[in-house]
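The following block contains the structure, expressed as structure tokens.
Shown here is a partial selection of chains from the complex, left in place.
Residue numbering begins at 1 within each chain, and the chains themselves are lettered A, B and C in the order written.
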Amino acid sequence: MCLGIPGEIVEILPDRPDLATVDVSGVRRAINIGLLEDDLEPGDWILIHVGFALSKIDEDEARAALAFLESIGEAYDEEIAALRESMIEAEKG
Amino acid sequence: MTLAMRFVDEYRDADKARALAARIADLCEPGRDYKFMEVCGGHTHTIYKHGLEDYLPEAVTLVHGPGCPVCVIPMGRVDDAIHLAEQPDVIMTSFGDMMRVPGGNGSFFDATARGADIRMVYSPLDALRIARNNPDKRVIFMAIGFETTAPSTAMTVLRAQAEGLANFSVFCNHVTIIPAIKAILDSPDLRLDGFIGPGHVSTVIGCTPYEFIARDYGKPLVVAGFEPLDILQSVYMILRQLAENRSEVENQYSRVVPWEGNLKAIEAITTTMETRAYFEWRGLGFISHSALRMREGYAAYDAEHLFAVPGGRVADPKACQCGEVLKGVLKPWECKVFGTACTPETPIGTCMVSSEGACAAYYNFGRFSRERVKEATVRPQGARP
Amino acid sequence: MTTAREQQVLDRIERARRRKAHVKDEHITLCHGAGGKATQTLIEAVFLDAFDNPALAPLADGAVIADTHAFTTDSYVVTPLFFPGGDIGDLAVNGTVNDLAMCGARPVCLSAGFILEEGFPVADLRRITTSMAAAARTAGVHIVTGDTKVVQRGKADGCYITTTGLGAFHHDIRPGARMARPGDAVIVSGPVGDHGITIMLARGELDIEADTVSDTAALAGLVDDLLTACGPHLHTLRDPTRGGVATVLNEITATTQLAAVLDEDTIPVRPAVRGACELLGIDPLYVACEGRLLALVAPEATQTALSTLHAHPLGQDATVIGHLTDDPPGLVLLRTTFGGTRIVDLLVGDPLPRIC
């Protein structure tokens, strides 16, 4: 439900402050930002749905989430390492 | 060439998926089966598009919920829309998703083949532009979607009003997700262990509206993003709640979804629209307070006010088991007509039309024995350079 | 996870899919022209039914005549007529030259039938014929016969062109779907979807801007090089036009009853094409190319094919994107970047911009 795509604000149109040019991987479209607070600026990332920005993407939260995913990966790697070690020990023992 | 797309490609990483999958397997209690519903059709699409089920243990089953705005439109509303499109001087506008949805009298594509002027738009604002450019036509926007899309329609109507555009109106079919979830929770034939909550609806309504699910029904709900790792992580988070005997609303998608939602968006909706007493959902029947209509103050933009809409009810085809599929009672392939009489080419139910529809997703992406597919995708020696 | 009951259902579906095509629609809709399921059903149920004959090859790029010549036709109805990277004129020449090349034939000559709408600017017609001539020159072929019809205003969309090509075989090799073998590498000669996305954006209705450019090009030279380099190891050639890579591979697997397995992360897609696809909810695998080919090559010739392609300006970005295998018969499978798997089926009609 509701295809939403992240895009980066390139410019806020001077004569239409509710419109911003947004870039999605080199593709540009005017997106209505009237549903967001007016603290947006170029470089901000927003979530686009049917030509409207629905939310500003929170980069801190994104980083945190990725960190969690990394940590799971690391934990997994550690586990694998631990597993290997235990197996070697078992062989030894 | 394949430059990474930020906030997209990070969440499609196979290594992280493998790690998460291991965690998920760890969290499953041996001998216990888990059934989680992804409420949102977008999630269904992601699950099949990326082959996410390959990472899930046998014990975890994902059940596809009612969150496909196209799938839940009853046939009668499609017929009404076509009726509107066939009025003199009308240009009907609609998202591409609607074009192939069958009503009792064919689809939008059949209507254009019969002569109706129905145009696909990317945004409701495009419909407004069409109205501006065709002052001698009456332009109707076929508004569909949950709370995610309703604010865009609302903003478009407000803009039409500001511009004084008199030839633009909305055929409002916006629905609201909470009553549908409640209907499913109250359905006697269903056993679910948790919910993957709709990410983009939640950008608007926030996370609090789901609290009754955790509180009153004791089911964990995790609001999830739309990349496969988002969903996998949500499964992990639900399993963790279950393992820890918690039932809470959690937000996996915090990079996009603020807990409190988007107040401006809600205001736009409530300014222009109000809750209908009841609305028919395809397969689910009538659900109270489950849809939006234009407020009286915006009657000038309400196609249901401006035109005589037949409003007939069309019974779903007898063979159709979309209701059971939408409630998650049946897997798509368990429907009697799945893949034989009902295919994307000849859909009987709407679940087979939208690429978010559970049946279409299952048919297009997962129609084949998983084992043989897995076997096939192992690279033969020497085939790669 | 595949229960016995599930397997029953799968078998039932496969039986249903093998039934004779049957057009249920009473009227032609746009879906019938999109190259997907509806088109194939129409072709099988109406055209094959009527024109049945041994040479008829409706799903191949062209027909082989007396084992000496290839023969192919296509009508071009593109909107807009002029777009970044080309126009209906070079498209009509390149498209037909490519269909000959896909048969393994060198183009001998082309015909061009014009259907013009009353009111069409003569200057635009001149621009189109000039670019047709240039494309023909580049492809080393002559347009030797033609026809012009004018229809009333409102009975066409400016200009439609039907080109037909006659080609001759200069090699013993007759690449075709039927030559494909398990283990064959699936090679694409460059990034996919450039043409389709360029056209979609050039219509202006989506209000999306991007520096995408149609990939329209004549592949006759590239194919000549491939034929020479790979010889009989070159099994199959197809140009993934209408319906894109997914459609062409489905046609091949339907014919051969082999499976194609693709690796999503090896499929070249330009960033802007990908951006537009994500924004519009479209899968680039279904988007048309007009200057790319898919080659199915025996494993032992994969490297030769790749280096031959890389040596040609039109094949610099050629990549192996998958391989053929013998089971499950008739399917195209994708190993996703995410590490999962899925089926890549035929679409019913064109991929449509969607919101959900």
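Just so we're on the same page, a contact is a pair of C-beta atoms (placed from the backbone, for glycine too) under 8 Å apart; a residue touches a chain by one contact, two chains touch by 3 or more.
Everything numeric in this text was worked out from a predicted model, so none of it was measured.
Each chain type appears once in the view; in the entire file the copy numbers are A x2, B x2, C x2.
One rule holds for everything that comes next: only the chains that are shown with their structure count from here on.
The interface holding more C-beta pairs in contact, when A-C is weighed against B-C, is B-C.
With centres taken as mean Cα positions, subunit B sits 22 Å from subunit A. Chain centres here are Cα averages; for subunit A and subunit C they lie 35 Å apart. The mean-CA centres of subunit B and subunit C are about 32 angstrom from one another, to the nearest whole unit. Each of residues 3, 5, 8, 13, 18, 41-42, 68-69, 95, 122, 126, 145, 149, 229, 356 in subunit B touches at least two other chains.
The multi-chain contact residues of subunit C, meaning those touching 2 or more other chains, are 206-208, 271, 274-275, 278, 281, 354-356.
Subunit A contributes residues 1-6, 8, 24-25, 32, 34-37, 45, 47, 49-52, 54-55, 57-59, 61-62, 64-66, 68-70, 72-73, 75-77, 79 to its touches with subunit B in the complex. Those residues of subunit A that touch subunit C in the shared complex are 1-3, 5, 7, 23-30, 48-50.
The touching residues of subunit B, when paired with subunit A in their complex, are 3, 5-8, 10, 13, 15-16, 18-20, 22-23, 40-42, 67-69, 95, 122-126, 145-146, 148-149, 151-152, 155, 198-201, 203-204, 226, 229, 233, 252, 254-258, 262, 264-265, 268, 356.
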